[in-house]
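Then we have chain A:
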Amino acid sequence: MIVLFLIAAILISCGLFINRSRWVNYLLVSLYLVLLWGFGVYECFHLNQTEYGFFKSDSLGLLLLLALCVIAVPALFHSSRYLEVHNIDETPHSKGLFFGAMTLLITACSMAYLSNHIAVTWIFVEITTLSASTLIYHHRNLRALEGVWKYVFICALSITFIFIGILFLSLSMKKAGIEDMTFGSLYSNRYKLDPYWLKFSFLFIFTGFTAKLGLVPMYTAGIDAKDIAPAPAGALLSSILMNLGFVGIYRVYAVLAHTPLQSWANVIMIISGLLTIFVAAVYMTRIKNIKRMFAYSSIEHMGLVVLGLSAGGIGVYAAILHVLLHTMVKPTLFFQYNQIYWVYQSKGIHDAGNYFKYNKAGAIFVLLAFFSITAMPPSGLFVSEFLIFQSLFEAHYLLMLIVVVILLTLIIWGFGSNTFQLLFKPSANMDESKIPHISSWESFSQYALLAISVYAAYNPPAPLVELINGAVGLIQ
Partner candidate 1 sequence: MISLILILLTSLFFMGIVVRTKSLASGRKGPGLFQPMKDLFRLWEKGSVYSKTTSFIFRIAPTAYTASVLMAILMVPHGNHPGLISFNGDFVMFAYTLAFGKFLLIISALDTGSSFEGMGASREALYSMLVEPAFFILMGSFALFTGQTSFQGIFSLLHFGSNVSYMLGALATVVFVMMAMVENSRMPYDDPKTHLELTMVHEVMILDNSGFDLGLIQYMTHLKFAMYGALIANLFIGQLPLGLSIPLFFVTQILFAIAVGLIESFRARHRMGHNPQFIFILSSVSLLIFFGILLLTGRFI
Partner candidate 2 sequence: MTDVLLIILTISLLYMSIVNRLTTYLRILVLQGLILFGTTFLTLTEVNMVNLLLIMLETLVFKAIAVPWFMNYIIRKNHITREAEPYLPNFLSLLIVTLIIVFAIILASFIQDKNLDKTFFVVAFSTIFTGLYLIVSRKKIITHVMGYIVIENGVFVLSLAVGNEMPMLVNLGIMLDIFATVLILGIFFNKIGDVIVDPDVDLLSNLKDN
């Protein structure tokens, strides 16, 4: 089934790429969504089964795949809204390229979630770099070129680092005499692996995946990428691509779990997570570009996730929950951003103001989203962030907890000042006749996603809890 899905998805991508007609485009995109959902449902029923030795839908992969399915629908919908209505200078060629790249990105991410072999994950990470760079280069001007060059270069470096990590992993396996590099065999043989090489391997793989996950040291690629890419693509880059980084780090960390190396790995992850939150706090207080603000907020959340992961205890559960809820909430900001840009025709915060006047539904949503993304109740993210703090407290990392809370306060202040400026600042001299009338239905998908995230956090359905516990079981 996986191979069928892959082939069908690639065919649809090619079709979207070469197609020039609008209706065929809609048809193919809907077909793709149906295929994606079908694949997701199929994997639900085949939990923990291995296919072809290289793919296995374990709990974590399934969770992320279902989140992907949920997000893909509004993402592709808003892409077609963006390409038809918001962006005037589209050619059919660029539209086809955009949709082809979007579907390829979604396919590659879904394959990578389910992969059971580290080299297969690595191959799909390469494919996501390729498709993401096509998306970033969409506008084809100087800024896009700069963004895509930085992204491609840093991602190429990160992929090389992951490959070096895989080589070291094979060196550590050589001593134990194991040939099979699938995660299953790594988990069962984890005590036999040579710890010296395993350390190097974890270090390099972790550094490589920080480019995707958005942690220090390689987060810079993602920031520029999310800034330049069109907002629906930025939404995907912010959610499912970061989840890809998370999956990679999680599975390799699970190899180290229960070995004496786990505390060493925790130290590495804590350093990275703390520095990431610090960097995000520093930039958030000075930022003037709305999209970059969203991007820095993403890396702040990922820093928290990694801190929760390394604290252990309830932190692992909280980290996975946080990742899922973040996947629901962050894209909504990017989808709303299209409307913001449509009104003000500028990315800077100084040109924006008095949003309530121009788009009531959108403005209410922005307020709600601000509460959501800064993890204030009643946001869904509040639950997972609270659990992460609890796990830090229980692991006796008190000083770190205090530092993190202070930094988060700075971030809330930065985000809040920009949001309130957007919403409540008295309007600058704006030519009001040029502003199009924005229907309230454009914000519908974002409200729906926020509602899902609140529901999932405060009243999680039993299967969800089961799946998350299954994923936690890999580490504990």
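Criterion applied: all candidates are chains of the complex that A comes from, given by their letters.
Descriptive notes on the structure:
Following the convention adopted for this analysis, contacts are C-beta pairs under 8 Å (C-beta built on N, C-alpha and C of every residue); 3 or more make two chains touch, one makes a residue touch a chain; residues count from 1.
Fair warning: this is a prediction, and the values are worked out from it, not measured in the lab.
Of the candidates listed (1 or 2), only one touches chain A in this complex, namely 2.
For chain A in complex with candidate 2, the residues that touch the partner chain are 119, 122-123, 126, 129-130, 133, 142-143, 145-150, 152-153, 156-157, 159-160, 163-164, 166-167, 170-171, 174-175, 179, 181, 194, 196, 224, 227-228, 283, 286-289, 292.
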